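Heads up, this is only part of the complex; the chains shown haven't been moved.
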Amino acid sequence: MSDNAVLHLNNIRMRFGNFQALKGVSLSIRRGEVFGLLGQNGSGKSTLIKVLAGFHQPEEGSEVILWGQTMPLPLNQMEIKKRGVAFVHQHLGLIASLTVVENMRVTALGTRTPWFVNWRREAKRVAEQFAAFGLSIDPFATIAQLSPVERAFVAIVRAFEDLKASDAGYGGEGILVLDEPTPFLPAEDVKRLFGLIRSIVASGASVVIVTHDIDEVREITDRVAVLRDGELVDILETKVTERQAILDTIVGSRIDAFAKARGVEARPPAVTVTGIAMGRAAPFDLSIGEGETLGVTGLIGSGFASLPYALFGAVRATGNMVLDGRSIDLSRLTPAAAQALGLALLPGDRLGAAGVGSLSVTDNITLPVLPDHRGLLGLDRPGMLRTAGHLSELHDVRPRRPELPLGSLSGGNQQKVLLAKWLQTKPRLLLLDEPTQGVDFGARQQIFSALDRAARDGTAILCASTDNEQLEQICDRILVFARGRPVVELRGAEITRKAITEACFYSESQTAEAAE
Amino acid sequence: MTTLEMSAKPAAPVRAPRINLKQEGERFALVGAWLLLIVIFGILMPDSFLSWRNFSTMFGSQAVLVVLTLGIIIPLTSGDFDLSGASTLTMSSMLIGVLNARDGWGLAPTLVIALASGLVIGAVNAFFVLYFRIHSLIVTLGVGTFVNGLILWISKSQTISGVSMSLVEWVIINRLFGIPLAFFYALLLAAVIWYVLEYTIAGRRLLFVGRGREVSRLNGIPVDRVRAISFIISGVIAALAGVFYAGMTGSADPLSGLNLLLPAFAAAFLGATTISPGRFNAFGAVISVYFLVTGITGLTMLGADAYVQNLFYGGALVIAVALSQLVRNRQPQEFS
Amino acid sequence: ADPMSDAKAIVADHETMPVFTPPGDAFDAKACMAGKKVLSIPISMTIPFNVELQKGMAAAAKEVGFTYTTWDNQLKVDQWIQGVSQAISQKYDALDIAGGLNPEVLGPQLAEARAAGLKISTTHLYDVTQDQFKGVDYSAKVDFSGAGKLLAAWAYVKTGGKPNVLIIGSSDVLPSIPFVKSIQAELKALCPECKQKHLDVPVSEWATKIQPGVQSALLADPTINYILPIYDSMSQFVVPALRITGSEGAVKIASFNGTPFVLDMVRENHVQMDIGESLGWAGYAAIDNIMRMMCGLPSAAKLNVPLLIFDERNIKTAGIPANFNDGYGDAHLEGFRKLWKLK
């Protein structure tokens, strides 16, 4: 163990029921380093962080040593916070129906007078803190009113403030722990975040960051720990390790990235959309070919994200869609009607909009095909279970126990279930919103190949995403949005991660200029 | 090129759902508690308690509460409270009293009006909840109070007796195996609701709507329509309970039916800990009603003071649920 | 005649210690009740009135020596139904519906009991002017209209012939309609030009509606000088209404039942008068009528229990704290024993 370590985690063991999530993980964080925590979905990264946060109580024998002092078990959440460990948890830990200032203050350290809170003054202070990061977020807006990026920033700024207010913070030290902060952030903001991280590391503090993005890992971290099935596999020096070596360590064996065989031939259009307008943006046209995968992207707020929902009748939009020779008025379209027309939508919010966590995999997966399971005596329950079992097998859902509640599966597996749910209906048009957000490398490749199979069977796919790597891997064509409408089109060999990033910024600045 | 070599372990076969003892124990704990009660009272009073007549009376006289409970579990499943159920029941029985007994209408049109009153009340609840997006608790509380006012008005606060004997016969006088028909109606309704919730698409949709409104919407379920229908069905079933109430008492009074509200909710929630734990379910509700009433009846027969009944009722409710929670390792209950 | 002296006469009739007047011919109760079983279903055993009445009835039954069972319940229809069923299955000979429970709500069950050979009586439900439900054999009716007259006369006397009365009734309680009517009629007869008002509150809403109702009435008409809650349990909501409107003292209360807490309130001067009936006495009288039914004798015209005025004059005799039986003497014990040929 290194001498200047600020935090030792020794032999951390954590079990949920009879499932051992952490099997004795030991690692230490040095002063002033950026430490990456990598691993597949469900490998135990968030669990390790939640143990450190005092949210989960580890088993006897586990040891947390903070600044040379062994923290007594059970760990005390406030004590850890006070000693200068600040967290941005995986799902941010914000309450959507409450205001920014409430979220910033209620759980923060360093509210000087808990017996009288002057909300106006607090709001002013919060606004100043945002301003220091170049943000202008209304402190009295509710979290639900903010965009995903702004939400992420609220959580991050809150953690910084906690760090500053802690005992260690006065000495310019502390540990900032970020559990997958970047999936919400567009590339530009990731850069800003990393700038921020570097500046606080320079002041002597340490940062622990969890991410699935290998490029980010290579850019920002000094060392990475790789977890697999609750065990520490290796600790690597980022500078001296190859990208592929890191990936291989994570997965435990070699997985090649999914590579799409991109067709260049013109396809007959499956869907033609004319004059679609969402919100206040000007209308535009769009068409997707049979078996084509169309990506839509742009900076956050550029309006591409609501396109899948608009085509499904789930948000208000106007325009016309032609599908199989039938003309559909989008302003009258409802999700039920869209489904009847052969459309399918996989929302990004897994357990809030796509599936119900408290119901079983079987219940979730058979929802759109219930009419097929009608027997003489009503629904054929064993048949439904069989179907769910087959689909689980087909999509490699683990564990293969379709009677479990959806919520007890790992994120990647939930996503496979929800995708399987729609793919079995063989939709004409599959609408995706961030289909692999927070999904690990291996599972992503499986999802990509499943999508590719569907496309080859003729399904048209529209995928809204800010994940450029994903877009590069699966799309035949990409539309880049700015100010509510597509402004750049990339196709075939033009599609590279770099080109997408450039297009996003280029288009934004162009439209901004044009507006002036 | 598509190179995809997963490190995957060989695909495990689909495991059949394991029948595990603990889960079955959880499902049938309340039934066990019920049997235990019967055994205890049976030992204490072998003649009077264990008589078939005692059981048949118990089964028959609780049919009204069973039906009312079955009514409210439908909106509970779709995530709404219906606090107006007992008022609907009373309204329906009072309409029978007023139209049939006082004004001499025939039974058939009276029953149509009585059931229609449930439909109307359900529709009013649905309108306010869904059009104005108000919490169902406050709407049904308000509508229930309003209906109570209407009942006092149409009845002039009087008890009305003389409800058609043919209704009385079909509810409580005619018997099968010595048990009044009302019990079998309630059982039949429970079976229908169980079937609908478990084995029909409509039932699945109800459950999805209760567990996730947004998920349901995005899966093409017309959420508002489902909720509206569940309020209306709840109203009609509560009105049906009112019909049985009028048939059972041969009369209608403006108040006593209102006391059934809390027992019905207690039975619905207790029922959700048994048979299909974690879900409001029809047979669970039936068993809860009979579990609680068996205790009360046994105590009454033993001549226990009135307050002991309350102690038993409240105590049994909490203890029964607490035990069932112990069996399932105290996982939080999620109903809605 | 002079209304004031009429009213005073009515009052005076009920101020003396009650004497026993036999309700009919004497009979050998022990002989005809031998081996008989009676089950009584009170409206609810959470009402003290019923608890005491049942105690009185049980005591009387014990003296005669037949089986008497009270079906303990809490105002629940299904419990009443269970009670009837129990009476049938345990081969009781008579079923008594006691203390305000309306037999109409048990129509089908009582018909079944009758078919099974049980006799059915009601105790302390109907007013003497009311007809009993056809499903019932005998009824021990109560002189509510007499009590009504007495309350009216009392208010008239105590306000010096200028009553402005607020009557609190409860139309969902069967006898309260003739009860209120008799108060209204008597007031009208004594003082045709005097104002009176009727506040009608269903039983289940006494706790929430009486107090605001009385307050509003007092504020709307500040000349109200007497309040007649027809049942004792209403007065606990009337007293705070007087306090809060600052009318305590100026506006008096008189009620009916002789419930101990109201007698305590008479002693403490919050209530001016309470008409009491000894529940021990009433229990004997009720058993008397049930036995008449069983022995084939004609029914008593009314529950043979005298009404007694409790006011500051005699309130101490009701006990401190008051109870249901003190202050009435025990003339009834001797009387009934003789009537039943127990001695």
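Should a chain be cited, it is by its letter among A, B and C, assigned in written order, with residues numbered from 1 in that chain.
What we mean here is this: a contact is a pair of C-beta atoms (placed from the backbone, for glycine too) under 8 Å apart; a residue touches a chain by one contact, two chains touch by 3 or more.
Remember, predicted model here, so these are calculated numbers, not experimental data.
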{"item": "Chain copy counts across the complete structure file, not just the copies drawn", "value": "A x1, B x2, C x1"}
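Here is the rule we go by: only the chains that are shown with their structure count from here on.
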{"item": "Chain-level touch network, classified as line, ring, star, complete or other", "value": "line"}
{"item": "Chain located farthest away, centre of chain A as origin (C-alpha)", "value": "C"}
{"item": "Central chain (by mean CA position)", "value": "B"}
{"item": "Chain A and chain B: spacing of chain centres that average the CA atoms, whole Å", "value": "43"}
{"item": "Chain B-chain C separation of Cα centroids, rounded to whole Å", "value": "38"}
{"item": "Shared interface positions of chain B, touching two or more other chains", "value": "none"}
{"item": "Residues of chain B defined as touching chain C within the complex", "value": "48, 51, 53-54, 57-58, 60-62, 64-65, 152, 156-159, 161-163, 168, 172-173, 245, 248-251, 253-256, 258-259, 293, 296-297, 300-301, 303-307, 309-310"}
{"item": "Residues of chain A that touch chain B when the two form their complex", "value": "17, 251-256, 258-261, 312, 314, 334-340, 345, 347, 349, 352-356, 358-359, 363, 367-368, 370-371, 374, 377-379, 381, 385-386, 389-390, 392-393, 396, 399-403, 442, 445-446, 449, 452"}
{"item": "List of chain B residues in touch with chain A within their complex", "value": "1-8, 11-15, 17, 195, 198-201, 204, 207-208, 211-212, 214-215, 217-222, 278, 329, 334"}
